[in-house]
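Can you keep this structure in mind? I'll have questions shortly.
The complex is shown incomplete by one protein chain, all other protein chains being positioned as in the whole.
Note that the chains are named A and B in the order they appear, and that numbering of residues resets to 1 at the start of each chain.
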Amino acid sequence: MSKDVLVIGGGPAGLEAANQLKILGYKAYIVEKSEKLGGHLAKWDRLFPESISASETLDKLLKPINDISVFLNSEIVSVNGTDGSFSVLLSNNITLSVSSIIVATGFSLFHAEKKEEYGYGIYDRVITSVDLENYFKKHSDNRIINPKKIGFVHCVGSRDEKVCNRQCSKVCCVTAIKQACEVKEIFPQSEVYCFYMDLRMYGRYYEDLYLEAQSKYGIRFIRGRVSEVSEDENGKLVVKAEDTLSSKPLKVTLDLLVLMVGMVKNDDNESISNLLNIRVGEDGFFKTANPILRSTEGDSQGIFFAGASTGPKTLPETINEAKATVLSMHNYLSKQV
Amino acid sequence: MVDFGYSLSPSSRINLDNFDQGRLTILSKIEPDLIKCIACGSCAASCSAANFTKINLRKVILLLHRGLDNEAVSLIEGCMLCGKCTLVCPRGINTRNLIRSILKTYKEV
Partner (left out) sequence: MKERLIFGYDPFVLPFTLGMVFIILYLLVGTVRIILALDDSERKLILKSFFPLKLFKSIKDIILDCLIHVKIFKKNPLLGYMHSSIAFGWFMLIFIGHIEVMIYTPQRTGVLYYPVFFRYFVMETHETLRGSFFFFLMDLSLLLVLTGIGLAIFKRFRSKALGMRRTTKLRLGDKIALYSLWAIFPLRLLAESFTANISGGSFLTISINHLLNAFVTNPDYILPVWWAYSIALGLFLFALPFSRYMHIPTEILLILLRNAGIKSSMSRNGYAESEIYSCSRCGICIDDCPMTVQKRNIKFSSVYFIRLLRRRFDESINTADKCLMCNKCVEVCPVGIDSTRLKLLKRQEEYGKSRTNYDYLSTIEYSKKRADNVLYYAGCMTHLSPAIYKSLFKILESAKIDYTFLDSDGSICCGRPLMLSGNLEGAKNLIKKNRELIKASGCDTLLLSCPICYKIFNEEYKLKGIKVVHHSVYINDLVKSGKISLKKSSDSYVFHDPCELGRGSNIYDEPRELLSNSGVVKEASKERRESICCGGSLGSLTLSYNDREQITKASLKALLENDPDKVVTACPLCLKSFSPYNSKPTIDIAQIISEQLINS
């Protein structure tokens, strides 16, 4: 059995998987459709809940794979699977012959323009969580000018039939609280509001972060949905919501509104599923062989998954899954001999 | 039992054991999606009439589930049926029909 393995996707899942493959003695090939490695991790500043640096984490993931073959700006054109091996043609005309494939294609971020009522792309002071994270890294964004009142809107593009995304994106609640604390650190005189439906603080130390947000940073939490955003004469945002806990409609003028955009399926999931003979679920993410016992394996022989390609995940879950995937793959290949 | 001539005022606690589910069952048959509501409040937030009255569909659904029918009707009878709530409901509930059905089931003409 050949020791060549294809990893589709050069984000954290793909990088960790490639690293583990190398340790176990396999030859990994990473195919990445964008121009650099790192996936979405390259966009973040600090990771929850303990504020670990994202760029340091990324560097640690990138270092061991220096000697691994990486094809950037490349996509899969066709796959022919016969007798336990795959012949894969890439868009740069290179053909690889591999014994298994790890699908680490990750997720896409919800396009906030689709929720027109929040005004992203229409009003200057409405940004997304991704824009805010970028601001934390680069320290400049001409939409953020000394804001006195800042709002965070949870569940933008998630848990919403109206934009065809029923799933909860898992990480946005804790990210919102993390960013609320961070923005309060930068603008200590500001008032920060979080508009939430539920607060999903399921992970270790997440509740501590929530407690810190309330007690140390004074973040204000409003349980209710934002219905409309409009602008007043000074260009400030007038936000209307319902405060469900007091059962009253609520209005507040903000200088900055941050939309917590969710994790949605990649647009090319369908075409990849056709190429590799795997299936997608109703939510557009890939389907695994068994959601409890074999959640890193695909239905077809030789196809494995790692990371958010099979649904929203946190970063530690992704890294762990990459390790588990490689182990499953190794077990599978050992039987093939 | 001796009658002292006065009594304690009735408890304001909601007693889930006590309430008559008859009309709620009828309503659920007309509009089965009623049960999908997660009380997020998008409907109440976008309501046109909420600028002028206390209308609140989220609260109404909650009250109906708790047996507080009269309060519920008074909170929904000012609805202009404009449809904004239906457009924003993240669970895809036909809120316009729900409101009409609530008025049909719970309000006497």
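By definition in this document, a residue touches a chain if its C-beta (ideal position, glycine included) is under 8 Å from a C-beta of that chain, and two chains touch if they have at least 3 such contacts.
Remember, it's a predicted structure, so these values are computed and weren't measured experimentally.
> Check the options B:R23, B:R66 or B:K107 and report the residue that touches the missing chain.
Counting the whole complex, the residue in contact with the absent chain is B:K107.
> Just name the one of A:K137, A:K162, A:R220 or A:K236 that touches the chain not displayed here.
Looking across A:K137, A:K162, A:R220 or A:K236, the contact with the absent chain belongs to A:K162.
> Since one chain has been left out of the picture, which residues of chain B touch it in the full complex?
Residues in contact with the chain left out: 33, 46, 48-53, 77-84, 87-88, 92-94, 96-97, 100, 103-104, 107, 109.
> Residue-wise, where is chain A in contact with the chain that is not depicted?
114, 116-117, 119, 122-123, 161-164, 228-231
Here is the rule we go by: only the chains that are shown with their structure count from here on.
> Quick one: chain A and chain B, Cα centre-to-centre, how many Å?
About 38 Å, centre to centre.
> Please name which positions on chain A make contact with chain B in the complex.
Residues 117, 155, 159-162, 197, 223-228, 240-242, 244, 247, 249.
> Which part of chain B faces chain A closely enough to touch in the complex?
These residues of chain B touch chain A: 38-42, 44-47, 50-51, 56, 58-59, 84, 87-92.
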